[in-house]
Structure formats: C-alpha cells, structure tokens
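One structure coming up, written as structure tokens, with questions to follow.
Every protein chain except one is present and positioned as in the full complex.
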Amino acid sequence: MSPPLIETRGLSKHFGGVRAVRDIDFSLAEGELRCLIGPNGAGKSTFFKLLTGQTKPSSGSVRFRGKEISGMLAHEIARLGIGIKSQVPSVFNGLSVRENLWIAAARHQKGNAVTRAVDAKIERLALGRFVEKLVGQLAHGQRQWVELGVVLCGDPGLILLDEPAAGMTEDERGRTAELIQEINRDHPMIVVEHDMSFIRTIARRITVFDRGSILMEGDVAQVFGNQAVRDVYLGKQVAA
Amino acid sequence: MDLAIIVAIDFVYAIATLALISLGLAIVFGMMRIINLAHGEFMVMGSYSASVAVHHGVNIWIAILIVPPIAVGIIGAIIERLIVRQLYGRMVETMLATWGLSLFVVGILTMIFGDITEGVPTPLPGIAIGGYQTSGYSLFVVALSVATMGGVYVILRSSRLGLLARGTMQNADMAAALGTDTSRIYAVTFAFGAALAGLAGGVLAPVSGVFPTIGGSYIGRAFITVIGGGAAPLVGTATAATLFGVINQVATFLSNPVYGEVALLLAAIVLIRALPQGITGRYFRRSL
Partner (left out) sequence: MKFVITVLRSNWRLVAVGVVGVVLLIALPLLLDTYTLLQITLYAIFGILALSLAFIWGYGGILCFGHSAFFGLGAYAYAVAVINMGESTAPAVIAIVLPAALAAALGYFMFYARISDVYVGVITLTVTLIFYNVINSTAGPKYHIGDALLGGFNGMPNVPSLNVPFLPDNTLEPQNMFVLSMVLLLVVYFGLHWLLATRFGRVLVAVRENEQRVEFLGYDARLHKLVAFSIGGALAGLAGCLFVSWGNYVSPTAFSVVQSAQIIIWIMVGGAGTLLGPVFGALAISWLTVEIGTQQWVNANVILGAILLIFVLLVPRGIAPMISERLVPWLLASRRAAGLARDLSQERSA
C-alpha cells in the first residue's frame, strides 16, 4: 500500500467563532481523481485553500508526499509540484496565450525545452487558434482552458481544481470533462465542484462535505444513492 | 504646574490642528475612497480668500470662518464635476490628476498673488498662564477643531443628507438600488470636504502665513493622518491625529520641529505597514 500523495490529519480552521473546517482526515492516493462536493458553506473552499497554502490551518497537518506543508507560503507549495486552478479564472490577461504558458513552463526548464513544452500543451489543448491573442480578450470558457494549460505547463505532481466548469456552456462542460479525464491519466487531481451532472461525468471517488466535516466518501453510485447526502443538498438537517 | 499646562496645551494644539487639516480629506476618503492630493491647495485657497477678505475690510471672524468654506466649497464642487467624476473613483488616477491640479493651483496662485507672504492678523491676544505666555488663538483653534468634528458628527448622524451619505459610504450599490442619487451624494461630499479644507486654511492663515507653496506642508501630514486613520472619517481622524500629534510633539521637544515632523512621517510609515487599512480598518470598525 503506497503512502498517500496528499493527506490531512485533524485539519481544522476557524474564523472567529465560525468553525469552517473541523478536524478533517483526508487522503488521496497516487493517480487518483477525487471530487469534493457539498452545499454552500460546507467548508469545501476553505479546505481547498488549506491545501494550497492560501490559508493557514488553526490546527492539524497537511502532508504532501510525506512532507508537512501547512504553514508554507503559496509559492513554496507550488514549487513542490502542486498545480492550482482557483475558482475565478486567474491568468495573465494582458499577455498572450503563448506567453502565459511560457511563464508556467519556464519555472523548471530552460531554453528550447520551454518552447517545446509550450507547443506541446498548445497542441494537446487545441489552443492553436488563438495562441497569439491576449488572454483578456478570450471568451470565458477559453480562458478556463488556457488556465488548465498554464497549470499543466507547470508540470505538477498533483492538480487542484476549484470549480473548473463554472460559467461554461453545455458543450464547453463536455469538453472540460474530457480534458480532466485525459489529464488524470498522468496527473492525480482533486476537483471541487458544485455542478452535480458534471460530477457524474468525471467522478470516480467522491468526498462529501457538510458543515465543515466529511459526511461520507464513496463512488458515484454510493454517494448519489445515499439519503443523508440527498437531505444535505435539499436542506434538511441531518438529525443532530 | 503652569509649565505643565503650557505643555499640555501644546500637545492638544498639535492634535487639534492635525485633525482640523485632515478632516476634509478624511470625509472624501471615507466616502469615495479617493485621495485628493490637491487638498493642501484647497486649504491655501481658503487662506487666500480669508486674506483677500480681510484686506477688503471684511470683519476678521467672517473672513476666517465664513468666507473660506463657501469659496472653496464652490471651487470643490466645480473640481468634482470636471475632474473627479470623470475618473470613477479610481484611486491611482485620482491621485495623479489631483496631483496635477495641485501644481496647477500653486502656479495660478503664484501668478495672481506673487510669492510674497500675505498677512492675516491674529485676532486674539496672548494669554498669560502663570509666568508663561500662550496664544489665545491656539485655544480658539482647538475649540474650533472640536466644534467642527462635533458638527460633522451631528450632520452625519441626524440629517437626512447625513443618513444618505452614511448609507452610500457603507454600500454604494445598495444605496443606488434604493434610489439614492449616488453621484449627487459624491458631489456634495466632495464639496463639503473642500469647504472643510477651506475652513482649516482660513483658520490657520494667521498662524502659518499665506503663500502659494504652504499647501505642500499641509498635504503630507493630512494624507498620512487620513490613511493612518482608516475609512471612518471622524474616529479615524481623531485617533490618528492623537497618535501622530503626540509622537510629533514628543519628538519636537526632544530635538527640534524638523525631527518632530520626521518622527511623524516615520510613525506613519510603520503604521501603514502594520495596519494597511488604517486604525479603523481593524479597531472601531463600523464607527463613523
């Protein structure tokens, strides 16, 4: 049984009196694709930020490949090989698509290797049509894909995606789901999502959050068939 | 004992003048989230209007207290319409544009009035406290500073305009959705801030002298008091003015006025770094 790629033990975060994340034990194996779901306020986003280093935990630990990363700065965590795509598209709007990818790839390569890596991503993600355009001028869906390309160019060992399908059209969502599955062949991923139908198309194993804790974990059939999960989503409080 | 009173008056005076020169800027900052770098020049225009009024025979008190706020308030309204409104609250652009405006005003004033210091006489005599002399006018300035802050408090709390202003300050979009004409509120606020600057300029004219470049010495202290104070105009100004005023006076006593000024500026830098949102960004939030 190989050690988990990333795991948390007793991870908690509170803001003043609000306990956003309570004592979470979580682990992800190499190569896995895990989806995190749960209603608003369940703590998914806070948990995500604890993994990326955007927030420091109140207590507990986060380990990546056995190394303690809670308390590290965001760019240090990124350097360990964690690729991050946050909720709001976060790219370099004033730069071209190619330049965006270049910046990402240049972190760990030099010279011609960077150009080759960039060209490969452009090919893989079919960004060729608008590769010289400024990212700020692209449509929302295209910007999300550019961001995926940017994350990939960083050659991450683990990819964290926060609502990758947000704001997309039906077609774009389909394409994104394909991309995620394809990317997952080489990269383990954690995907936070709201959109239940999107989850169904990509998910293998799902972790359900509710009020700061993990309600349950299981595969698609187990989770979607679970009454407690349905109640939580429909707003009925699970009896305390 | 008498010396203690004199020293105490000095401290209070320093705090009061700092508060007085900053209040107009703080109201505009708290409301519109912009820094008007021409604030010092608004004050200078207040001083000049007082000076011109006095030299045309107007009663000194009217020349200091009534003429400047009205004159500069009108100018402020014009500036808001022509310049500030065009920049849609963009902080950096507004700072740059008002910086240009301040150069422009200094130039215009120099052209009209020349470099010579105009005089506005001090209308109150010195007061003896024990064996020491203090300026009666200083006490007046302190009283006026307190009265002005009190007056602004009353306006914001009790008047309809004040209520609309506070609502816009807290949540402009919501206020607009509820039917408030936010651009009108901003125009009135800016003019009001300008009027306060004019008042400060008029009141301080006998003390600092009246010449075109004096605005430069006001604006530095004013904007660090405002930024240090944070978004709440009254509490922010009061707390920051107290903090910086005390530091300034202590440093001045220990060395000289120049290093007093330097101590004030250094304290400001440290404060902004420690509390980027100002004092009222962390403490006394939601206060006025």
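A and B label the chains in the order they appear, each numbered from 1.
One rule holds for everything that comes next: a contact is a pair of C-beta atoms (placed from the backbone, for glycine too) under 8 Å apart; a residue touches a chain by one contact, two chains touch by 3 or more.
What you see is a predicted model; the values in this text were computed from it and never measured.
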*Looking beyond the chains shown, say which of B:Ile5, B:Ile62 or B:Leu103 touches the absent one.*
B:Leu103
*Could you tell me which of A:Leu5, A:Ala104 or A:Leu161 touches the chain that is not displayed?*
A:Ala104
*Provide the residue numbers of chain A that touch the chain removed from this figure.*
52, 73-75, 78-79, 83-84, 86, 90-95, 99, 102-104, 106-108, 150, 154
*For chain B, which residues reach the chain that was dropped from this view?*
35, 83, 86-87, 91-93, 95-97, 99-108, 110-111, 216, 220, 223-224, 227, 256, 258-259, 261-262, 265-266, 268-269, 272-273, 276
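The criterion applied here is as follows: only the chains that are shown with their structure count from here on.
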*Measuring from the mean C-alpha position of chain A to the mean C-alpha position of chain B, what distance in angstrom results?*
50
